[in-house]
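Sharing a structure, written as structure tokens. Questions coming.
A single protein chain has been omitted from the complex, and every remaining protein chain is retained in its original position.
A, B and C label the chains in the order they appear, each numbered from 1.
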Amino acid sequence: MNFKSDMKTREKISALLLSAGIILALLPLTGNRSFSGKPEKVLSEILNAETFFSVDQVARFIVTEDSTIQLIDVRSPEAYRKNTMPRSVNIPYNDFIGNDPDKYLNNRNIKNIFISDDDYDSSLAMAYSKGLGYSNCYVMKGGLKEWTSTVIESTFTGERISARENALFETRIRAARLFNEMNSLPDSLKLKFMESKKFSAKKLDGGCE
Amino acid sequence: MGPISSLVIMPEWLDLLIAFMIGTGFGFALEQAGFSSSRKLAGMFYGYDTTVIKVFFTAAIVALAGSQLLSYLGLINLNQVFVNEYYVTSAIAGGIIMGAGFIMGGFCPGTGISAMSIGKIDAMVYIAGGLTGAFLFAETYPLIRNIAEANYKGPVKVNEVFGISPGLFTLILIAAAAVMFWLAEAAEKRFARPDITNEL
Amino acid sequence: MKVLKQYWIVLLIILATITAVFVKGFSRNSFRYDAVKRAEPSVNKANIITPGQTARLPGDILWIDLDGVKNFSTGPDEKVISIPADSILTKTYKKLIFKHKGSIVIKSADKAISAGVWMILAQMGIKNVYILN
Partner (left out) sequence: MPGKEKSQVAANLGIQRLLVLILLIIMKKKYMNPYLAGTMLGLVLLMAMFISGRGLGASGGIKYCVVSVVGALDRSHADNSVYYSKYFQEGKKPLTNWLTVEIFGVLAGGFISGALSKRLRFRIEKSPSISNTRRLIFAFLGGVFFVYGAQLARGCTSGAALSGMAVLSVAGFVTMIAIFGSAYIFAWFFRKNWI
């Protein structure tokens, strides 16, 4: 047993760890994350036109039952219960910011489309997610207001209908039917549906379990 | 940012290869520290050899401070690192049973495995006992299930309990450890047993 | 000198750590704040103001029009600048924004643009940024 060399190492390691501890104590650590990446790059990703889907695109996703899409409604639960987009989940904006979004966004193969009344909360949620590194996040442009005026109350006003327009209207009408079916459900059934769509935190692997 | 496993979906073989490599590092460090010797480990409880406390606390603090620093630099997301779940009753009861096992056997599972690998027969018997213990637990699980699942508090962090920043708690822990290291070396001198330590 | 010789490795590690922390902490060109905390004003909608409320904002107001048109209806002595949203982080404008003491009010006809820019500025550590409704 070499006491002397042990003691020297102890002094060194104590000095090292204590200084590291002082640095850490001075840092504003909260255990939460900050944004990552270069600000310019994140900004250009947020403003990119490809980040925004039109209501017609979303209507098509709903009608074709596209399984690579997840609609995230960031409005309040009350508003969500009143008007529920088919195949959407409800994460109110304040819950979304308060929790680690990883449990909602961790599937990289799925496009997450945020929806709010207008573009405000949905864009904030999208910008927040992109800043934290989840590039698979999008916004439904115009929000539910645009959805209601374009898809639900869609009427054709014109002389002749082209094949292309016909397909568009077909999609709109089918999406509107799905939306109305969804929202004419009795409240109890709807609540049940909402419960089934609730996210549960993803369990992390670890420990000795 | 890290942990890497949350960024990319790793194929199973790579995940297991990493597990093997990390295990190798773990076993190497344990053996080099002298944890393959049961009398060295037990020495901690009689004061003649305090390697356990030195290695254990240095390791915990290095990993703790390192992970905090990496998280500040944006290299690791600590929300994605597993935090042990706190079941009050079972943590205390299990800890007490483990303490008894520690002083009887002279190893803990990790050190037992690394001692086994260099041919310590007592360690092999210890691990055989460990396998029996795991089997007994599995068979008696229905009986003690209530104890095992009592008082669940979730993955709580210490700094949240005290309401201070993780960095400050780390500093307090480091200061406590530095004092402990100093005391440990004083104890080694006071309770020195050259007859034992020279054999190890 | 003797201390330096004995402790060189300790000093080296500490120095490297401090350098890394400083580079991260003082770089204007990176995010380093707690994302949840900086996003807080948007949770209780404290970051949206109506034209009538602007008088209550602290300090001078820097008006930024993200659409590139000067159509703010404000007093004559306020600074109104027009910056397209995608060039708000170019060197000159970034300097202007960081140097400004007081409040910053951004405005765009497109709510998606003002929301995105607000989130970026807030996360970069600029306080008192508001969106004009």
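One rule holds for everything that comes next: contacts are C-beta pairs under 8 Å (C-beta built on N, C-alpha and C of every residue); 3 or more make two chains touch, one makes a residue touch a chain.
Small disclaimer: the values here were computed from a predicted structure and weren't measured.
The chain not shown here is in contact, across the full complex, with A, B.
Residue positions on chain A in contact with the hidden chain: 2, 5-6, 9-10, 12-13, 204-209, in rising order.
Seen from chain B, the chain kept out of the figure touches residues 2-6, 12, 15-16, 18-34, 36-40, 42-43, 45-46, 48, 51, 54-64, 66-67, 70, 75-76, 78, 80-88, 90-110, 112-123, 125-139, 141-142, 144-145, 147-148, 153, 155-159, 161, 166, 169-170, 181, 193, 196, 200.
One rule holds for everything that comes next: only the chains that are shown with their structure count from here on.
In this assembly, the C-alpha centroid of chain B lies 44 Å from the C-alpha centroid of chain C. One inter-chain figure worth recording: chain A and chain C are separated by 24 Å, centre to centre, where each centre is the mean of the chain's CA atoms.
If you average the Cα atoms of chain A and of chain B, the two centres end up 38 Å apart. In chain B, the residues that reach two or more other chains under the touch definition are 69, 72, 74. Within chain A, contacts with two or more other chains are made by residues 20, 23, 27-28, 30, 32-34, 36. Across the interface of their complex, chain C is touched by residues 69, 72-74 of chain B. Contacts from chain C toward chain A in the complex involve residues 6-7, 9-10, 13-14, 17-18, 21, 25, 29-37, 39-40, 42-44, 48, 85-86, 88-89, 110-113, 115-120, 123-124. Those residues of chain A that touch chain B in the complex are listed here as 1, 3, 6-7, 10, 13-14, 17-18, 20-34, 36, 100, 102, 106, 108, 133, 204-207.
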